[in-house]
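The structure that follows is given in the form of structure tokens.
Heads up, one of the protein chains got dropped from this complex, but the rest are sitting where they should.
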Amino acid sequence: MKRQIISFIILLLLSVSISGQRRILKIPDLDGYVSLKCDLHMHTVFSDGNVWPTYRVYEAYRDGLDAIAISDHLEYVPKREFIPIDFNAAWKIAESSASEANIMLIHSAEITRDMPPGHLNALFITDGSLLKRDSVYDAIEAAVKQGAFIQWNHPGWKAQEKDGIPKLYPLHRRLLQNGWIHGIEFFNEFEYYPKVLDWCIQYKLAVTGNSDVHGIISETYPRPKEISRPMTIVFAKERTQAGLKEALFAGRTLVWANDIIGGKEEYVKPFFYKCISVGKPYYENNRNTYIEIANKSDIPFTLVNGPVGAPETLKLEPNSITRVVLGKKVAFPLIYDVKNVLTRENSVLRVEIKY
Amino acid sequence: MKRQIISFIILLLLSVSISGQRRILKIPDLDGYVSLKCDLHMHTVFSDGNVWPTYRVYEAYRDGLDAIAISDHLEYVPKREFIPIDFNAAWKIAESSASEANIMLIHSAEITRDMPPGHLNALFITDGSLLKRDSVYDAIEAAVKQGAFIQWNHPGWKAQEKDGIPKLYPLHRRLLQNGWIHGIEFFNEFEYYPKVLDWCIQYKLAVTGNSDVHGIISETYPRPKEISRPMTIVFAKERTQAGLKEALFAGRTLVWANDIIGGKEEYVKPFFYKCISVGKPYYENNRNTYIEIANKSDIPFTLVNGPVGAPETLKLEPNSITRVVLGKKVAFPLIYDVKNVLTRENSVLRVEIKY
Amino acid sequence: MKRQIISFIILLLLSVSISGQRRILKIPDLDGYVSLKCDLHMHTVFSDGNVWPTYRVYEAYRDGLDAIAISDHLEYVPKREFIPIDFNAAWKIAESSASEANIMLIHSAEITRDMPPGHLNALFITDGSLLKRDSVYDAIEAAVKQGAFIQWNHPGWKAQEKDGIPKLYPLHRRLLQNGWIHGIEFFNEFEYYPKVLDWCIQYKLAVTGNSDVHGIISETYPRPKEISRPMTIVFAKERTQAGLKEALFAGRTLVWANDIIGGKEEYVKPFFYKCISVGKPYYENNRNTYIEIANKSDIPFTLVNGPVGAPETLKLEPNSITRVVLGKKVAFPLIYDVKNVLTRENSVLRVEIKY
Partner (left out) sequence: MKRQIISFIILLLLSVSISGQRRILKIPDLDGYVSLKCDLHMHTVFSDGNVWPTYRVYEAYRDGLDAIAISDHLEYVPKREFIPIDFNAAWKIAESSASEANIMLIHSAEITRDMPPGHLNALFITDGSLLKRDSVYDAIEAAVKQGAFIQWNHPGWKAQEKDGIPKLYPLHRRLLQNGWIHGIEFFNEFEYYPKVLDWCIQYKLAVTGNSDVHGIISETYPRPKEISRPMTIVFAKERTQAGLKEALFAGRTLVWANDIIGGKEEYVKPFFYKCISVGKPYYENNRNTYIEIANKSDIPFTLVNGPVGAPETLKLEPNSITRVVLGKKVAFPLIYDVKNVLTRENSVLRVEIKY
């Protein structure tokens, strides 16, 4: 009998170990801040997800994230016939794995209602069970009492908004007046809602973007070369949960998902210039001047509306140098619009290219 | 309230749907038999696995398998603090998904003991809860009473056999005498045990090979071109659970895992010839004759010890034609040993190449 | 000195050898015909290409083609400062490699003029030097005298037709009247011209599609899973140059390039049914009937405009099975339009799905 117990312990150790390598995401810091890569919305078997909570930690570790929130539904627990309801279980289970993997695990839950108000993630809670209330208003209040950061999830989700366009209902306005919404998902899984950018500016909220993964990250985002699961990039004063929380409440974020960046100009503009460096002309002939633009980040940028004498469009691929052939009379700086960096519902980032 | 219920139903439908394409595995049938591709050993959150049972069905569907056995441990249930023990739950949960996905789901459980006898899968059971007995002998007897096919799993697993070499203990001999072992894993996850081939011949057992997956199949076997999760190929009279069971008890199997084939010569030899076709010479010059050998299967074959005038080694890659340049005096058939097709502990398949 | 000569011979043998595996393209035959996979347009250093002629043979061998035409420009020879003009050199150089690789190498040249008539490939010529004439009319006549098949290349190439739309100029009509155009490229490199299908029906010409490669095939078509360089599929009575030539003059062809098929309905319709097989219902419940459609070819098909009770759209991926969930009252056959199979400028193939 003793031998049997021993081999069980071996199995147990195997099942919780985090192995393999952790990707280094090439995401620059901003001056004075460390860039924390976060996925603030994901599910496990404790609601309608397909994996055990520690698997979310393993995925985040491998993908180079700094922080994740496991946010199982409070009101939608389809596996309860087999798994008894426990709104803190996922966090309890995954917490030590997260510590060992250098991942910050944010204790969270998803308040899951019809629209309005739709779905809201309560992040940085202390007891999920207190959020299960008949009234959504009471549920949010209970979360706020725990100091939670309230994120309005996928406001234009077509299952709740047929036209895919997010709308501010009176209930949302009341929550905003109370200071009970602190961030809104601009990006969720595969879709994004440009209007969210304007609301985040108007109401001083954090722009967020997350996977909302139910299945397997590597199968949901199966890119041959680069993983680009959606993430909220948070500019924190330090790499701690307290630092992360302070930065989220202060709205110092942007979103990266596949080839889309969204965020307030005050953050995406310096972020762009941290990603890009422009070299001096390395060659000239009687027709042209040649320069190189290096993009040392993992994020692609597409520059459009270039000036006369410069390319109309420049694709700055991740971890790549782009050769730019200029006419002899072109004047620096070169002004471009960055097509894939959204700063408002109807605006993209404008940048100056100069060496 | 009504709207809320409706959106829950939408969520529910999403969570159980099997979507995407099903791979066609290029595995030939044998004359008179259909080749069923099976994984007879896998785990879920109901023991120490990381996924919900329906995910195993989805993986099998995508990978082109015909049948799977979810075989959670009876004696090792590390998640029982959160998931109450139910030895039939995984089967109950996944059964309708399997039907909808055209996957045969074999009701199973893993009897999980120290060596001897080690771990044994009971396949085709009717009630897993009856197999939870203090005595392993009683547990196996209970399974046999349900008509189970008993598979001895990973007999050389290093956690139980330090030298990695499987051994027949007195308890195994007793079980064999009783007719209570019907198959042995030649291959498990990433390792294989050549000695198993001799035992399967001697005791008239089925040779099996399985993933024993605990995590995610696509992350465990991440090949860039071809999926090659381990599988037991069963030569059945018909594609039904009854047909599969009859064939397993009759021992009509072989194992394919990555680039290894193992099985009895009576099955692997005709199987090899079904995979391969040899063309007539298509070109001759004064030095050489040129022929092509087509391998229309997904399985690579490595032929070695070629005759004088022919290449010493021939790599017949999957879904590929190999050009063979022969000396003018070479005599057909060309005799080769197939290095990666094991028929006994110390034998590989010998084949004749002729057109 | 003798040793030096020997090592040179070793080098020489290495440089002409065709090594590695030949892909088996999953392209079905039609009843009574063998499907020959051909690329009838490519370049080498003997005009403005970047590789030595034998490399084209190697690429075709690896990609599983049956026949290729190296068709260097007659009137555009930008490397002539370093490589003396010889319009038969590429064919002479590559011919023995092709024989050894079981590739049919079609002796060819590209008559390269402004529009009209644009560029025309003369295939199956005997002496390219006789085609270098001041008058394009004389050049074509010289090719026809050698028994050439004349293919009008990329009729809508934007360097010659700014709007990208091919046009029949009086010179083309005259050539057609003479019987001096025998095929037209529907597909070239990355672009296609639907109008060509109508012309090929009206004038009884072969529909062709080719790479027109100047660089490296694997870098031009770098698909992670499947190579899909453009190809003309020719339905020949036998796999010989004579068989290929007869079939081309008879117009028994279709074109496959990436996810586009183009051709006359009389060939693409039976070809589609050879690629696809429909299984009997394998499962029913009170709402639905489940069937599987297998696509055993390397070609994807996208079916649209499905009937009520069946999916609006069906993506039949290559080498994959598609699960189809039908309403209980749906009537067979299911009529679909195959969106990616073009039969005329404004028509796609209509098919019946039944088991």
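General remarks:
As written, the chain order gives the labels A, B and C, with residue 1 at the start of each chain.
Rule of thumb we're sticking to: contacts are C-beta pairs under 8 Å (C-beta built on N, C-alpha and C of every residue); 3 or more make two chains touch, one makes a residue touch a chain.
Keep in mind that what you see is a predicted model, and the values were worked out from it rather than measured.
The shown chains contacted by the absent chain are A, C, with contact judged over the whole complex. From the set A:Thr126, A:Asn178, A:Gln202 or A:Ser320, the residue in touch with the chain omitted from the display is A:Ser320, counting the whole complex. Remark: the omitted chain is touched by one listed residue; of C:Val51, C:Ile125, C:Leu244 or C:Ala310 this is C:Val51. Screening C:Arg133, C:Lys167, C:His214 or C:Lys269 against the full complex identifies C:His214 as the residue touching the chain left out. Along chain A, the points of touch with the absent chain fall at residues 18, 21-24, 61, 64, 99-102, 224-225, 282-283, 285, 290, 292, 294, 296, 315, 317, 319-323, 325. Within the complete assembly, residues 3-4, 7-8, 10-12, 15, 45, 48-52, 54-55, 75-76, 78-79, 82-84, 86, 89, 93, 113-114, 159-160, 214-216, 218-219 of chain C touch the chain that is not shown.
Convention: only the chains that are shown with their structure count from here on.
Traced through touching neighbours, the fewest hops from chain A to chain C number 2.
Not a single residue in chain B touches at least two other chains.
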